[in-house]
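Missing here is one protein chain; the remaining ones are kept as they sit in the complex.
Here is chain A:
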Amino acid sequence: MTRREAALILGLRESATPDKVKEAHRKVMVANHPDAGGSDYLASKVNEAKDVMLGKTKGSNSAF
């Protein structure tokens, strides 16, 4: 997942601060939580997007 895609998934700018990333992640997970009718697939993408934005992983393949 590229940083650009991660930002798109979370509805953020690529330059978003870690606080904004965590805030956006929480919000987007509300919409996609598996226990609340979301799909595991999308939930895992949202989690991955957070990790990429926080610099925890380096991926270069497409998100989808």
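Basically, a contact is a pair of C-beta atoms (placed from the backbone, for glycine too) under 8 Å apart; a residue touches a chain by one contact, two chains touch by 3 or more; residues count from 1.
We take it that contacts and distances are computed from a predicted model.
Asks: Between "Mitochondrial import inner membrane translocase subunit tim16", "C2H2-type domain-containing protein", "Adaptor related protein complex 5 subunit sigma 1" or "Transcription factor IBH1", which matches the UniProt record of the unshown chain?
Replies: From the choices "Mitochondrial import inner membrane translocase subunit tim16", "C2H2-type domain-containing protein", "Adaptor related protein complex 5 subunit sigma 1" or "Transcription factor IBH1", the unshown chain carries the UniProt name "Mitochondrial import inner membrane translocase subunit tim16".
Asks: If you put the missing chain back, which residues of chain A would it touch?
Replies: Against the missing chain, chain A presents residues 4, 7-11, 14, 27-28, 30-32, 34, 36-42, 46, 64.
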